[in-house]
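Omission of a single protein chain aside, the complex is shown with its protein chains in their original locations.
We call the chains A and B, going by the order they appear; numbering starts again at 1 in every chain.
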Amino acid sequence: MTVGIVGYGAYIPKYRLKTEEIARAWSQDYAKITASLAVHEKAVAGYDQDSVTLAVHAAEHALVRADISPEIVGALYVGSESHPYAVKPSATIIGTALGCSRDYLATDMAFACKGGTAALQAAYALVASDLVQYALAIGTDVAQAAPGDILEYTAAAGAAAFVVNSHTQEFLATIDATVSVSSDTPDFWRRSLQQYPEHVGRFTGEPSYFAHTCQAAEKIMAKTGSTPQDFDHVIFHQPNGKFPVQAGKKLGFSSKQLAYGLLSPDIGNSYSATILLGLTNVLDNAEPGQKILLISYGSGSGSDAFVMTTTDLLQERQKSAPTTGEYIHDKKYIEYLQYRQIYQVREGKKE
Amino acid sequence: MGIMSPIEHWRLIKNRYQLEGTVCVSCEKKYYPSVYICSCGSRAFAPKKLRGYGTIISFTEVLASTELFKDCVPYCLALIKLNDGPVILAQITDANFQDLSIGLSVRSVFRRYFVDGQDGLIYYGIKFVIN
Partner (left out) sequence: MKIAVIGTASTAYGEWWDKSLRQLLAESQLTALTDAGLAPQEIQAIFVANMCAGQLSSQVNIGALATNILGLHIPGTRIEGACASGGLALRAGIAAIESGRADVVMVSGVEKMSDVSHAQGTQSLMSATCYETEGFVGATFPALFALVTRAYMHRFGITREHLAMVSVKNHKNGALNPRAHFRKEITIQDVLQSSYVADPLTLLDCSPMSDGAATVIISTPEFAKKIGKLNVSIIGSGQASDTLALSQRETFTEFKATQHAAQNAFMIAGVTHKDIDLVEVHDAFTMAEIIALEDLGFFEHGQAGHATVAGKTSLQSNLPVNASGGLKAKGHPVGATGIGQVVELTEQLHGRCGARQVHNARIGLAHSMGGLGSTVTVHILAQDV
């Protein structure tokens, strides 16, 4: 049976921290940082927001676009690397906030920055196997990095949600194929009781991000008998503004194909949500019958790849809920000290 | 002191997460969260999820607060008349105090209200943003 996306939603919190402001706080060279990262500001969640609340926003929009009641959601999968609890699922808090019944399957997932696509893949499989009718897949993060670490420039917040089922007449986009590659690659990690992640410099590039991204891309193009020119939109994971552009070049895609899916220069890297926000932005702007290639990357490592095709119905639902672009442009700048204070208050810490 | 038991919070979860109130089966008057006897005299009620759209009746900015909220100041608090009828007290978030006014349109959002330190439960609820 064919499985497709019948609803989607994005949420990006309104606060923004500029690269320039972080560099000022740490007396670093702003020009050099921007040149190397190609990210000029990042989205920051308020002190009363976390991965769960962001997910609720995005999921509400997805349910509106799908035009379904939360009570018929049969499965809710949420991928994040900043679940508020190590033990107590985000999924059931989100489900209760949305108004789901008790009659659903709920699970938290995590795989660094591809927790969201892992959720989407699992939702696809649940529907394809006919275990559930409607599955909700969410990628959400309020990412943290150690103060003064280079990751602080890009660790951001956001959420994206997708409703998936097998009713052809409801599809906004079909999911035509999905593949994954996985390996044990020590590029970026966080031990379970630690606050902030560790990473190993340039090793995060070639053997990590690029190796898995390219392998998954080649694997899915082989599986679907496609070439780069077949795709209208290509979305890569975007830990900075440079890696996705380089990946595109390596694999033979043009910058036009990457345009709608590349958001991190403006909003930073919201980890499990990043690539899925690229997808929501593509969906917000796509025309009927367009082909989408999406290749996520999660450190540790792995990549999930998807091929999708948009439908005529998509255009009717694009404006049913706030678009990704509206959230990108609804912003309020904050200072570095406020950014640190927000974290303290959110976590109930005393500093 | 002042931290609610997680069990008490659990009992109130539909009120606090879904803006669920009650509706009188006889006269259809809506309440948030609930009453025992309707103003029409009936004691029969059904749960009713209220829509999160309303207008501000009055508002304030809190600058000195209780143990639970003292690290969150300043924050805005408002009496909001929901379009569905009942009046609710809630925080207004993502807004400057200067932007608030009586009669302003607001809509509900799901947010954290407070945490029980670093080990305890996270207490979520409904706040409002400018519509």
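Note that a contact is a pair of C-beta atoms (placed from the backbone, for glycine too) under 8 Å apart; a residue touches a chain by one contact, two chains touch by 3 or more.
Here the structure is a predicted model, which is why all the values come from computation and not from measurement.
S.K.: Considering the complete complex, which visible chains touch the unshown chain?
M.R.: Taken over the complete structure, the missing chain's partners among displayed chains are B.
S.K.: Considering the whole complex, not just the chains shown, which residues of subunit B touch the missing one?
M.R.: 1-2, 4, 8, 12, 16, 32-33, 57-70, 72, 75, 77-79, 86-91, 97, 102, 113-114, 123, 125, 127
Going forward, only the chains that are shown with their structure count from here on.
S.K.: What whole-number Å value describes the gap between the mean CA coordinates of subunit A and subunit B?
M.R.: Going by mean C-alpha positions, subunit A sits 30 Å from subunit B.
S.K.: Give every residue of subunit A touching subunit B within the complex, in rising order.
M.R.: Touch residues, subunit A against subunit B: 14, 46-50, 52-53, 56-57, 84-85, 93, 96-97, 99, 344-349.
S.K.: Given the complex with subunit A, which residues does subunit B contribute to the contact?
M.R.: 13-14, 17-18, 49, 71-72, 91, 93-94, 109-118, 122, 124, 127
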